[in-house]
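The structure's right below; bear with me while I get my questions together.
Missing here: one protein chain of the complex. Every other protein chain is in place.
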């Protein structure tokens, strides 16, 4: 795969998922006309069309797709062409019912929805690669096709299947991972509750058990299921690379943890030519623009900082949440440009034209049921014009100010049963720390726990670990090197506890972080729901904490704040361990809002990061590159605000508006 | 079937379900004696007796039933004779385990409860018609048998089975409905998510799927399951018609939506000779007498206005709700006579004698565990006397004042997944509008959406559509004709959206109602839980709304009230579209209580319906016919009240009492 393909192919993509198969032929011309009116530059096509392309086994109907791609190409609209392998045809399932996935309880799921796939099933694998090959042979060199869109949202709606074919594949995967049954017994700690295996054939998926199942078995099964789906992707990708050389291949991620736990995107990002992401606002009462910023920063991070592409978001309300309010005027543009600010090479939507049938007909679209005389269409066409004017920023990169450690694997491990408190939630801490940094107007780069070797304090003066329950012992050395070199590390409770097999690191908690934090934990002491404790800061200020307390035993660190009451009263609640030129902070309880911000501010000051002086809910994000510097000012408030420009002047940004200030790269001498 | 059989055969039926099979022979004489003491005129018999009648395949034991029917007949007590097909014997299931129904998840349900029936199962069908034939041959001309009671509460506790026999039957049913697979693909919108079928054999019931299942498939399956049960009823009914000519056939309905979604009673009512209903107060915190009135009005409506029969209600508490309080003194009589006021030809109970064993032994009865020295028995005997004195009202009809549209199909469609808000609930709006009309002392006739052609404004000056999500396009013309002719139409939000396949009507919402309402909806904007908006009326009064808002675009209507705040602030919340001699009102959000009443009052005034002047919680309902006019005054309050009589005088009705004022039909000249 030529490296050139790893750059974004679509200069400021603007468009949506296009489903001509849902509409009669006469609508297509109208679609193309309106796409041009809206400034659409690209569409995602062919995602759910297998049954249309191959109505009977081996009989293909290409005509309609030839026509559609032709119409789009003529109109100058690029195509992100799907491999429609997320929904095999009904005839396939009739022939291969065992390709339907089985739940943990043994229920074989039915056709009639989407994503009903057992990725271990050999018949599915064969059928998927066959249709992909046929597509690639037909359109691999079509000039309209600029990107391949494999499958759809791997991991959703189901990742793991528990059928017998999977059981057999799991055994093979386990023998690759562990080598011997004895090694597996060690890794899984099967001596506990007498679960030792004597032969690979004895091992099954972690189906429903009477009491709690072996945690390492569950973690390995999640890895296995992830790997099976990834292998299915790679099989399709390799065909496309071979038959459609030079055209990058992607699959749309759902990176935002708020959208649920799906797959390990650190691993998946290595396999795609371009990271693309689907992002939807969750109406769960949180500040949705903060969550959007987190999702965009995290997507850029899994892309290694390279430009990425927002492949799906919504023009207004969705349909699959319990309550689906509409977006407010201007909100869609702030969302779209907010993604662009944080690295997206455009803004695409699900979907172009609102469906009349099926499960998602109440999902908003670029072209609503009510046609073009409505707010959404006007905002869509405005956005199209806006993006057309920003083509220069392609290939520029968003620069993060501070770093945060995030791990899907650790999150999954922490979420298993029988933790000290059922309310422990790595995502909640991720959100809480991110929100604090967002409110300090800092752009965040995320790092995996395996990506901390050689971390440069000059690049990231602050590194935050919100909750990294499962961490390899190796991070101890990485973090010590970072801190010693001047980094400021801020770790929150229940981090560094177990290894990748959910086995506790030897000795006192937190096994992987004892040395860098300069402390041990004698005992966890979770709080009951509704129970709070107070934390007294160095200046006597009292903060309110909940969920968690513990008995910290300093071993080199200094105590900065103590538990003022509760069962751990008098013990350390916040510590700082000076180490070399840096320091490692540890927060032993859950603070939120302003109380958490006070702690983060201490670490920021320690890291020499000064407050920005900007108002709350105003983002200032910078993309830089060959074409210069683009400063995005996103004003989420209802008032006009002032933002500073590099030349020292202040610019006005209207209520709810987004302004992009472009400073071209200077090639001559500076003006005197 | 002679039309005479469609009239109520049991002049003021009074009695209950009688289960002599639960008691030794010596108790039967005591039962008869006490029935006579209580004034019992009829009992329902033989509902759960298959295993008693046919203890081994093909071996019948009729003696006990001959005896019981003989005893009843001698005592002058009429028999509503059951076909016991709701619980086949254990030996049947041992021989035909595949007759047990299968859940959507694939669990085959077990024997040991009731209603464990797959209505597609051919062995069940054969066995059911065989026992029905044997019964009809033996008792078809027995003078005691005045009504046949087929099965029990079709649709409860389970309606749909998802087994493979059902799958095959579903395919046949689908080919009858849709003709071709292509037509089915169109109807189901299978182009969405690539679900196109190529062959009938590929289609399965809507079993558990990974994500949301095809909505049209789900709706058709509900129709199919309803049709299978109905076909089972019709098979038994036809045998009874043949072998017991002149004796009407019924099956007990559960019409009240508060008791759950079961079957489509508009369709079922066409198949029975007499509509009978089971009604139980739901202790869900609502005003139970209002819900009772709704149930009775709806039962009368499915009976086409003809007299019907309350076949089951409770003398006091039931046992199957989470909490089962006793009825207060007098409450049973108000309940019973309230049903009679609204068209029932009597008041029957579940059950005569309280059971000592089984699942319902804590359900109240006419004859309690404690015998006859108790309040319940005294009230039962009082009611028997009361009803005996009201025999003249038989065949009179209750006349509705206003009409309300109700559709089980639309309710079912609206209740599927992925609606704009999960709290959308057609039944809640039905209850809310009904309660408002009840509090205006208006008697309501319900109409199906397919029953609006030729609707006469002189008959129903007001027509209310509380929430008719699924509506055929045909109602547009029906409603336009009604309004143009002078009718006042009041439509609430989320009505007229889709057709019978859950496909959106083309163009802007509300597809089927745009023209008659004179508006379009640009976008739905559901409110979050706890979120409210205010609505400003024409006079500046502010009302509080929740759940729903939307952007209404007037197109001919005038705006009567606007959203005062929220995301749709300034837009129309209540509109009126003058059309011909009438007007169509539209309410675009959810108002409740007095706020909703204010809107309904506007429509009532528009329709020329004046306030009654009666106190709250006092019903005045009229039955009219050959025998004259019966005015039922039901006083649910704790105080004596006055009610107006036709001669202009006022009568007193005691606290908690029911009075019936009979005005015989005048045959001579009026008094001067």
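Observations on the model:
Think of it as A and B in the order they're written, each chain with its own count starting at 1.
Following the convention adopted for this analysis, a contact is a pair of C-beta atoms (placed from the backbone, for glycine too) under 8 Å apart; a residue touches a chain by one contact, two chains touch by 3 or more.
Computed from a predicted model, the values in this text were never measured in an experiment.
Residue B:48 is the one among B:28, B:48 or B:200 that touches the chain missing from this view. From the options A:195, A:415 or A:627, the residue with contact to the chain not on display is A:195. Of A:116, A:337, A:527 or A:653, it is A:527 that touches the chain left out of the display. For the chain left out of this panel, the touching residue among B:36, B:56, B:459 or B:616 is B:56. Touch with the chain omitted from the figure is made, among B:360, B:392, B:617 or B:659, by B:360. Mapped onto chain A, the footprint of the missing chain covers residues 105-106, 188-199, 201-217, 417-423, 501-504, 506-509, 520-529, 551, 567.
Chain B residues in contact with the hidden partner, per the touch definition given at the top, are 19, 21-22, 48-52, 55-56, 84, 87, 89-91, 93-94, 101, 105, 107-116, 156-158, 283, 285, 316-317, 319-320, 322-326, 328, 355-362, 364, 368-371, 374-376.
Quick note on the criterion: only the chains that are shown with their structure count from here on.
Chain A and chain B have Cα centroids separated by 49 Å.
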